[in-house]
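All protein chains but one are shown at their positions in the complex.
Which chain is which? They are A, B and C, in the order written, and residues in each are numbered from 1.
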Amino acid sequence: MSKSDTHISRYRELALVLLALLFLTLLSVLITELHFGALSVFVALTVASVKVFIVLLYFMHLKFESLLLRLLVGMVFVLYGLIIIVTFIDYFFR
Amino acid sequence: MFSGASNMVEGVDRAFAVIFGIAIVFIIGISAFMIYTVIKYRRSKGHEAKQFRGSLKLEILWTIIPLALVMLMFYYGWIGFAPMRKVPPDAMKIVAIGRMWEWEFDYGDGRMSPELVIPVNKPVRIDLKSEDVNHSLFIPAFRVKEDVVPGYNNFLWFTPYYVGEYDILCTEYCGLLHSSMTSKTRVMSQEDFDIWLDQLAEAAAIPVPEGLILLRNTGCLACHSVDGSKLVGPSFKGYWGSERVITENGVETSITADEAYTLKSIYDPNSQVVKGFSPGLMQSYTDVVSEEDALKMIEYLKELAGEI
Amino acid sequence: MNNQPGDGYISYLDYQGKHRGILSWLLSTDHKRIGLMYLYAVIIFFFVAAFLGLAMRIEKMAPGPDIMDAQTYNGIFTIHGVIMVFIIVIPGISAIFGNFFLPIMIGARDVAFPKLNLFSWYLYITGAVLGVLSQFAGDGPPDTGWTFYVPYSAESATNVIYALTAAFILGFSSILTGLNFIVTIHRMRAPGMTWFRMPLFPWSLYATAWIQVLATPIVGITLLMVIAERTLNIGFFDPALGGDPLLFQHLFWIYSHPAVYIMILPAMGIVTEIFPTFSQKPVFGYGAIVISSIAIAAVGYFVWGHHMFTSGMSYWSRWFFSFLTFIVAIPSAIKVFNWVSTMYGGAIDLKPPLLYAISFIFLFMIGGFTGLALGSLATNVHLHDTDFVVAHFHYIIFGGMGFAFFAGIHYWYPKIYGRMYSNRIANIAWGILFAGFNLLYFPLFIIGIQGMPRRYFDYLPQFTTGQVISSIGAFILISGLILMTANLIYHRKRGAIAPANPWKGVTLEWLIPSPPPHENFVEIPEIKHKPYLFAKTEPKE
Partner (left out) sequence: MSTVHSHSEPQDHAADKLGMWLFLFTELFLFGGLFLVYAVFRSQHSVSFHNAADELNAFTGTLNTVVLLVSSMTVAMSITAVRYGERRKAMLLIGVTLILALVFMINKYFEWSHKFHYDLYPGSEVMMNMEHGEILFFGLYYMMTGLHALHVLVGMVLLTITLVKVQRKRITVERYHLLENSALYWHLVDLIWIFLFPLLYLVT
């Protein structure tokens, strides 16, 4: 049996995760109220990324999955990032 | 083909030579090696197969050598290409307009020409504008090509070296008559060019009939010529007032080309199809051409038939 | 090993499951039967598309309209491209040979999700039929080219939506096959078969499957956006509404360049199996071939822009994409060198499969090097969208993937049907095919360099010679193709009975009877050594 089959997330744990996510949501809403200009996109996306990270780790149980699965998920996000960057080589330097 | 008709030819052709040179060596070499192996080690001669599994040295060797060679190819491709993006500031500017399915070259001040006419030994910059879909301006002899994309300000430039005539082709698929979207480049001496440009200016001074402009901008002229040549649809020359043999609801009848018939042909083209043409080639222009514009077009058709 | 025909042996062809007759095929979740169903479907569509190719060649026998008008021609090359790319070569080898042999070669009884496998066959058929339907329904055959470039594809009055939807569904089928293979390879290898004891055809399928899973969705959403553009008037790509036609090209090629490696990687996998068997010698540089497959898949992801060099991309994009295009040629080069070295020093038996495999290398080299000419910035400006490109990809897809497919079918035919074909006829057919092929496509390189654009219904008189030679080649090619197919079909029931291992192969599929029993293995074998072990003892390296 692998780690993922033995680990059961506890209710409290999940509730705390939710609290953290709600807090981050509140944070991003408040921050955009402040109008940082160009920076606000960046901040909003960072907060969103943190939230996604938390969802992946706890709700989607990745923290307790095999190394392989974690690597694959990481790889997919990296690949997507690279695609964006490569596309923007065109748009930024036009 | 390697005649050097423009300043771009040398860089491009050098890259060709490098790539094809290396390619030929490898293709012949590897093929010869394969044939040699197949003959030398054929089973019927009773060889024992030698059981080896690889060699790190060789793997490294044949990673490094091709790497070096492709970098060489890349380098030649790059330096052949780099000048294509560096337009000399004194280049003469011409706007090329691509529309389904013809080219038009705008020399400014309403001077329009269906052919690209340029003075020899002078850099020209051609700005590429599309009025509808993607096209691509290609002059093989000059080794230049760039897509004409709506909404983008693409360009190309070159310096022609010899007086002469060269083909212009459209190399981005643009629909029905993509393959007839051709034109000519005429390279002439500076004096001839000046004369030609003056003539063009005079032509520009004569007002173009409004109906003709409408016909052109709506794209009608892509399928209907005004000089009698047969394109996708019947020509406009000698059209007005002529007897047309048409098929309506499967029955052949004859009808005179008057205002009612012409309007019907614009708004409901498939109901009365001229003999010799298939239905379905033309769509209705109901929301595209207003009644008012259609009448102006008809005015021009009358003019073409010498009625006015 | 206890895998020879015993008392209870029934081949998968005769096996009786829950259903009888045709239903025992249409509802079968047996990977072998699904593989064969793909084979038959692909062959049918293939002949349709090959015939359309011939029609184009006939049209081009002389300048001006000959047997069709421009609209028809445009429709024909579109559907020719769509069928060939989306229905034949992208699913082709993975779905046919991958389904049939992947589980056997890794010592499994089936793929990981047999029902999903059958489902993706149905998706495939739905998509394929929809694609063919686009020819007949409604407003006439789509005429956009297989690349569906906007704005034209958003404006054309023809059945573009059918073709787009077809491609979308086919993409989904391809994703599901890829997903299935990845899980199969991860979870179902026989005991003792570590990653580096796995044969190379499964390795190539593994690399391919990742591209299928990770690249196809992008084209899926892109096609959906074009559909939305056509039906809902959303202006993503329409410059009149602020949209960006070049963005479409980016999105399209983000998938469609990796897609060309979906086509070629399994083909490379097949010939990698053939060279050791017919040389009776381990494959040369196993590790290098594995790594190069993965490298092609990974780097191949980032070269899509080489299809857009003349579209007005930024200078640095052109630079970057050209550079990576050259890098991605290296793993292909490594593979070629390893294949020829595998033959070196072997005991070579020049049977039809090897003949096809060797001609694969030859044609692939020509296709590959002309690919390099296209990948170089200066020369691409001249060659882009000319017949040179057409010649390049026919050499590499049909000369490469096509000939590898032929090699594969001649190699595995005895295993699939338990019968032998006629070697002599196979050799003759090969000769005709090979000659016809070169006659058909080589002239296109030359007229391409001279400036003959592609997708041209008509052409300038100076290109006549090349076009005519090419058209003659098409007839020769087709006759070779017919001869080859006839040989295979005729001997399917009438050929000599094939032994379990006619070529003395050593991968797992040769250890079981021909044709394989329903469950593949009576007893799952345990793998104790490296793959491609031909001699009892191997000298130390």
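Note that contacts are C-beta pairs under 8 Å (C-beta built on N, C-alpha and C of every residue); 3 or more make two chains touch, one makes a residue touch a chain.
Computed from a predicted structure; not experimentally measured.
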item	value
Which displayed chains the unshown chain touches	A, C
Residue of C:179, C:506 or C:533 in touch with the missing chain, whole complex considered	C:179
Chain C residues that touch the omitted chain in the full complex	17-18, 29-30, 109-110, 112-114, 175, 179-180, 182-183, 186-188, 213-218, 220-222, 224-225, 228, 232-236, 241-244, 247, 251, 519
Where the missing chain touches chain A, by residue	2, 4-5, 8-11, 14-15, 17-18, 21-22, 25, 28-29, 32, 35, 38, 40-41, 44-45, 47-48, 51-52, 55-56, 58-61, 65-66, 69, 72-73, 76, 80, 83-84, 87-88, 91-92
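What we mean here is this: only the chains that are shown with their structure count from here on.
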item	value
Inter-centroid spacing, chain B versus chain A (mean Cα positions, whole Å)	48
Where chain B touches two or more other chains, by residue	none
Residues within chain C bordering two or more other chains	246, 315
Of chain A, residues touching chain C in the complex	68, 76, 79, 82-83, 86-87, 89-94
Parts of chain C lying in touch with chain A, wherever the complex brings them together	186, 214, 246, 250, 254, 301-302, 305, 313-317, 320
Complex contacts: residues of chain C adjacent to chain B	69-71, 74, 140, 143-145, 149, 151-152, 155-157, 239-240, 243-246, 279-288, 310-312, 315, 318-319, 322-323, 326-327, 329-330, 333-334, 336-338, 340-341, 343-350, 358, 361-362, 365-366, 369-370, 372-373, 375-382, 384-386, 449-451, 453-460, 530, 534-535, 538-539, 541
